[in-house]
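A single protein chain has been omitted; all remaining protein chains appear in their positions.
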Amino acid sequence: MIAYIVRRLILALLTIWAISVVTFVIIQLPPGDFVDAYIVQLSASGSVVRFEEAQALRQLYGLDQPVWVQYGKWIIRVVQGDFGASMEWNRPVTEVIGDRLWMTIVISFAAIIITWGIALPIGIYSAVRQYSFADYIFTFVGFVGIAVPNFLLALIIMYFGFKLFDLNIGGLFSSDYQLAPWSWGKVWDLMKHLPLPAVILALAGTAQLIRIMRANLLDELRRPYVTTARARGLVEWRAVMKYPVRAALNPFASTIGYLLPFVVSGSIVISLVLSLPTVGPLLLRALLAQDMFLAGTIVLLLGILTVIGTFISDLILMWIDPRIRAGMHE
Amino acid sequence: MVEPILSVRDLVTYFRPEEGVVRAVDGASFDLHAGRTLGIVGESGCGKSVTARSILRIVERPGRVEGGEILLRRADGRVVDLAKLDDKSQEMRNIRGGAIGYIFQEPMSSLSAFHTVGNQIIEAIRLHRKLTAKEARERAIELLQLVGIPQPQQRVDSYSFELSGGLRQRVMIALALAAEPGILIADEPTTALDVTTQAQILELIRRLQAERHLAVILITHDMGVIAEMADSVAVMYLGKIVESGPVDAIFHAPRHPYTQALLRSIPSVLAAPRSRLATIAGSIPHPYARPPGCPYYPRCHSFMAGVCDKSTPPVNRIDAAHEVRCFLYGAATETAA
Partner (left out) sequence: MSGAVADQAVPLVTAAEEKIAIASQLQLTWWRLRRHRLAVASGVLVILFYLVAVFADFLAITSPHATNSARSYIPPQTIHWFDEDGSFKPHVYALKGRRDMRTFKLVYAPDPSDKRYLAWFVEGYGYELFGLIATKRHLLGIDRGVPEDALFLLGTDQLGRDVWSRLMLATRTSLTIGLVGVALSLFLGVLLGGISGLYGGAIDTVIQRIIEVLRSIPTIPLWMGLAAALPNDWSVIQVYMAITVIISLIGWTELARVVRGRFLALREEDFVTAAELAGASRLRIIFRHMVPSFMSHIIAAISLALPAMIISETTLSFLGLGLRPPAISWGVLLQDAQDIQALALAPWLLVVAVPVIVVILAFNFLGDGLRDAADPYG
């Protein structure tokens, strides 16, 4: 069991490291370096930077050293919580991001809860009543859910909300609360606005999980232990709910490892369409403006949060699987 | 003659997947008497397990019991036809586990990996007996003790994957006997086990049978096991019982060419020392493609063209207990009659 936790932890750290490398690459990719960009910005506002000053800046940030040294310096600063400054906003990156990271987490989390809440019962029903009318309907709706990219779904819903109900469904807060400090009223306001984007975000994942749950359960329903349960006189629905559903729940729970990155990705895109105050719009803007520290930090933080979420779900998975608890296999 | 406790008459169980029809059980008949062991023997795929599951009415879809009778004599003397019962009815559920216990072919996967063995045994007990959780647990531990599991107090809380194959099969037996049924169906209870464990499990079944006066249906493809355990034998081929009779008659005067071939294929009984082990020529036909007439004729060395491939042979009686489905014996019985 300890070995299992350690293995997962190592994998999580490895992933975070990989993300940090990619992030660093992203920060480095635009032509010229950060000082060039800085100089351009300064000269736009009228001040002139002399060559020596530029060199001094480069030395300060270690830009004259080999790439891997730069990476090392950058990562050390990041670990200390110094993510650099946003060029566009002229403020520390963390300040610019502010609440938005939490909003991303809230909306992703809500989407995952909805995903599971819908996918689990429907998946069970579809498997137990395989090839029934409802199964076909769910399968079809599921396919549509997978086929419609979520930004498109958001666009379509937004259009019809506007056209039919004259509703502007963007945003997560009413205008009264937009800039207000946190209060219970604001939380309640958030709760009211959350379901729609969360459902849009959840749809594709839900469709996928229904299919996974259905396939898993169909698999488990064929196993001898179900027949054993029936052979001792158990009522059918109990024989199904207690044994195969329990068994199918495990691979189902482990899908969070894929679901989480998927949902976080999706939240970025639909935030743009529905103008939600998550990191999504900020990331896009930073990327278009080549504000690389801001963009890099967002990519890094999103990645790390996803990995942490996956790690926690692994622990839960371990806790609910007696085979892993007993140190049997992964 | 005593009335059988279970009498199966012309049982028909078909699977009807989209691709065609699988005639898994196609008119099987046999009797089971209290305190006796009936061995059902046949090659893999001939319908033994489906027969057993038909009795309990737990054939999985697209399979269905489509005809015949399964007459079960209850403890109160009533005779019920299980083939006519609704497979979801309360009565059928009481019979499963309550009147007929079932041990499965695969001890590895017949227990849930997510529940302790105790959990599953207690469930089986409380389904049929009004006991408190605590009493049921005591009873579960007794049962584990009965089937020879060491340290039953601890084992009751283990998971199936923590047990060896032999112990698991013992747990399965405890599970089957949890509600003290009068009939035990053991579907190849030893196939998945090593030789020593096999012997132990068979010994256990024999002991329990004697102690509890159980009627046992022992399904196997091992003629050696039959010789050791059974009182009477039903030889099954492609969904039909081709020959049935007392164990002595089957072993010493087999009539059906298939029975004879089966016996030749076991090393010790009839073969000369150091001769090549005989195998049955040909192989079982594809399940969708059962031959017309006698199902065995394509592999039979006594095949009579124009007879065996034309119509299904009738059941011919050799003596009071010995029956055979083969045209070779038709004329003899007719003249005798």
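To keep things simple, chains are lettered A and B as they appear, and every chain counts its residues starting from 1.
Simple rule for what comes next: a contact is a pair of C-beta atoms (placed from the backbone, for glycine too) under 8 Å apart; a residue touches a chain by one contact, two chains touch by 3 or more.
Just so it is clear, the structure is predicted and the values come from calculations on it, not from any experiment.
K.L.:
Which residue, A:Pro197, A:Pro244 or A:Gly266, contacts the hidden chain when the whole complex is considered?
P.N.:
A:Gly266
K.L.:
Considering the complete complex, identify which of A:Ile5, A:Ile105 or A:Ile146 is in touch with the unshown chain.
P.N.:
A:Ile146
K.L.:
Touching the absent chain in the whole complex: find that residue among A:Leu155, A:Val235, A:Ala253 or A:Met318.
P.N.:
Result: among the candidates, A:Leu155 touches the missing chain.
K.L.:
Which chain A residues would touch the chain omitted from the figure, given the whole complex?
P.N.:
11, 14-15, 18-19, 22-23, 26, 29-31, 143-144, 146-149, 151-152, 155-156, 158-159, 162-163, 168, 170, 257-258, 260-262, 264-266, 268-269, 272-273, 283-284, 287-288, 290, 295-296, 298-299, 302-303, 306-307, 310
One rule holds in what follows: only the chains that are shown with their structure count from here on.
K.L.:
In their shared complex, at which residues does chain A touch chain B?
P.N.:
Residues of chain A touching chain B: 222-225, 227-236, 242-243, 246-247, 250, 321-323, 326, 328.
K.L.:
Could you pull out which chain B residues touch chain A in their complex?
P.N.:
Residues of chain B touching chain A: 53, 56, 58, 60, 88, 93-98, 102, 104-106, 109-115, 120, 123-124, 127-128, 159, 161-162, 172, 175-176, 178-179.
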